[in-house]
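Taking it in order: structure first as C-alpha cells, then the write-up.
Only a part of the assembly is drawn; its chains keep their places, and the rest are absent.
Per-chain residue numbering starts at 1, and chain names A, B and C are given in the order in which the chains are listed.
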C-alpha cells in the first residue's frame, strides 16, 4: 500500500509562466513517452510478477512509486505555467494580462490560440491526463507481458523515448526553473535506462536472455529462418551491409546471412460465402 | 513504392478449423504485440529516417515490407479457421456443422459464445484489424521517435512481446498447419530481435549509445541523481541488491548507488482561481 | 428542435429472452454498422448543410429523427432479452433460472460466459452504446464531409453494412418477435439505401456527380493517371480483366486502361537531424 508526503520530490519553479510551454509539458504527463505510462507500467509489472523470488516485484514497486511523484511535479509545472506569478504570489504584471485577459474577455488572440483550449474550457488552468494535442492517455500503452526480459526491453524503450522527450522540452524553454526540473528528470531517466538493462545483464545478457522468451525450445522454431535477413527489394538489390547481415548473432547461437525473400506459399483460395452469411449472391458458391 | 506477389510468404494450412483459435489469432494481427504494429512502426521509422546515410531507411524498408506478408498470412489463417474445410474445399463434415449452423439457425450455443461475434456479424467470417477481444488497433502504438537508438529499443520490445505471443499461440493449438506457420513466425521474430540489437551494437553498444539521446551533454543533467536507485519504502527498507544497486553503470560513465528518496521540494501552493474562470466563489481569492 | 412519443415506432416483442442474442444486438446499437452511427451522421450532415436551398437539410432531418426511434427499439430489445419474461410480466420459468441465477449466486457458468459481462456489471441488464464486444462507439465514424455527393455515398455505405448486419442478426435468432422487428428494420434499410442513391441520381448520376468533388476543375488533375488501373504485381502479371480495365469510364469522361506501376520518383533523402533535436549523435550531420 501507499503513503504520501505533500512536499514535492524536487522543486518546481516557474519564473515566466508560459501557457504554450504548459501545453508542451502535457506530452510528458499524458503522452505515450510520458510519466503516467511508466508509472502504471512498472506498477502492473510489479503486481503481476511471478518467479521464485519477489525481488523484481520489490524493485519495480520502488521505481513505480517514484514515478507518481514525477507526474505530480509535471502537473504542478503545468498549473504554474498557466498562472501569472513566478511561484506563489499572484501579481498583476505582464503575464497576468495575457492569461487573465483570456478569461476576462479582452482575449489577446495570439495567446488563446497557443494554449490548449481545454486548459481554459475543461480544467480551469490545470493539467489533465492527455498529451500535448489533447489526446487522452490510453492504458493500452501499459506493457506488462508476463515475460521479465520482454518487460525490461519495454521499459528501456519507454525511458529512451521519455528522456528524448525531456531533452526536447528542455530545448524548448529558457525558463531557469523549468530547465532545472527537467535536468533532474533527465538524470532520473538516465538511471532508469540503466536499471532495466542491468536486469537483462543479471539474466545473462543477450546470450542468456535471447531469443525472448528463452523458455521456448529454439529447436522448435524453423531454424532455417531464424538468423537470416530477408531482403524484399523487387530487383533483388541486397540491403546495405551491417552488423546484422553477416557474422555471429548477438546471442551467439547462430550466424547472420542475407536471403532474398520469395513466396514459399501459394495463392490462398478461401471457400465461397455461405448462403446465409449476408454476402451478395455472386459470392455464394 | 511497393509490389506484390499473390502467393504467400510461407504456407498457411489449417487441418481442423477452429473458430476459437481464429479469435486468438486476432491478437497477432491487431493486438499491440501484433504484426500491424511492427509493419507500420518500421515503415514510419524508415520514412522519417534522418542521418548522413540512407542505410537505416533502406534496412527498415526491407523488414517493414516483409511484415505486410505476415499480416496477410495471419488474416488468411483466421479466415481458414472460420471455415469448415482444411484447406481449399468446402466439405460438410463435423466442423461444418459447427460453423454452418451458426449462420443457419441451429445455433450450437457453446460455439457461438467462443467465437468473436464480430466475425459473424461484421466480417462474414474473415479477419479484421482488432485484437482477440475485438478492440481495434490504434496507431498511437507506432513508435518512431526520431532517435535511432530509442527506436531500436522500441523495436526489440515489439519483437520480444511479439515472439512471446507467438509462443503462447503455438502452445494453444494442436493443429499441425497452424503450428508450422507459427514456428516460422517465431523464427522470424528471433531474427528481428537480433537485428535491432545489432544496430545498437553497431552504434557502439551501451557505452556508445547510452544514455539515449546521446546528443544531450550529460554534464547538463543533474549528475547527483543519474546513477542512483531511489528507494521509496516508507520505513526505509532498502531494495534487494542487484546489478543496479552497486558497481559501475552499464555505459561505464557512472557508479550505481542506492539513495533513500526524500522530498527536496516544498508543498506547492497554486494561486487562487480567477474570478471569471468558472470556479466556485470559495476558490476565488 | 425535437419531440417524442413514448410509444415505440414498431412493436418490440421477445418471446424467449436470450442473453447471448442481447449481446449480438449491441452491434446494431453501438457497432460501426449500427443505428447511433446513422442517426448522428444524418443529423450532422443536416446541421452543416450548405447550398442554395434547405431541401437536403430538411430531408436529412426527417430520416435522422426516424433513426433515434431505431436505437430506442434496439435498446428495448436488449433489455427484454436480458429479462425472463416475454413482454411485460416477470415469470419464474426456464429463462428466469438462467438470468436470475447469474445475479443470485447460483451462477450457471455457461450462460454467464455468453453474456457481455458489462450487462451484468455496468448496466444492471440494459443496453449501452457499445458494440457486441463491448467496444464503445466512437464518434469519428460520423462522416459529414461538406460535400453532398460524398456524404450520400457514405450514407449508402452505412445502410449497406447496416442491412447486412440486420440480416445476420435475423439469421441468428429464431425468436418470432425479434425476427419481426428485424424484418421491419431490414425494410427501412432498403429504403434508406435507395434514398441516398436517389439524391445522387437527382444530382445527375455518375456523369454529373463524378469525380467527387465535381467543383475541382478536372483539367488540373494529372490527366495521364486519372482513368488507369495501376498494376503492382512484381512480375508484371496484369490484373484480371473487368469493367474497370478497359472501355469508357462510368462518368463518360475518360477511357479505362491498365498501366504497370513503376517508380516515377527518386529515393528520398531527408536532411540530417538537427543538433538540438534529441537524435543520436550519429544522425546529426
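To be clear about the criterion, a contact is a pair of C-beta atoms (placed from the backbone, for glycine too) under 8 Å apart; a residue touches a chain by one contact, two chains touch by 3 or more.
Note that the structure is predicted; figures quoted are calculated from it, not measured.
Each chain in view is the same protein; 3 are placed here, and the whole complex, as held in this structure file, contains 6 copies.
Methods note: only the chains that are shown with their structure count from here on.
Remark: chain A and chain C have CA centroids separated by 33 Å (rounded to whole angstrom). Separation between the centroids of chain A and chain B, computed from CA atoms only, is 12 Å. A separation of 28 Å divides the Cα centre of chain B from that of chain C. Shared interface positions of chain A, defined as residues touching 2 or more other chains, are 164, 167, 234, 276-278. Chain contact summary for the complex, chain A toward chain B: residues 3, 5-12, 32-33, 53, 55, 58-59, 61-63, 65-66, 69, 73, 76, 79-80, 83-85, 88-90, 100, 103-105, 124-125, 135, 138, 140-141, 143, 145-147, 149-150, 153-154, 156-157, 160-161, 163-164, 167, 170, 183-184, 186-191, 193-195, 197-199, 201-202, 206, 210-213, 215-216, 218, 220-234, 239-240, 242-244, 249-251, 254, 256, 261, 263-274, 276-279, 285. On the chain A side of its complex with chain C, the touching residues are 164-165, 167-168, 171, 234, 276-278. Across the interface of their complex, chain B is touched by residues 20, 23-24, 27, 31-33, 110, 113-114, 131-135, 164-165, 168-169, 171-172, 174, 232-235, 261, 263, 265, 267, 269-273, 275-285 of chain C.
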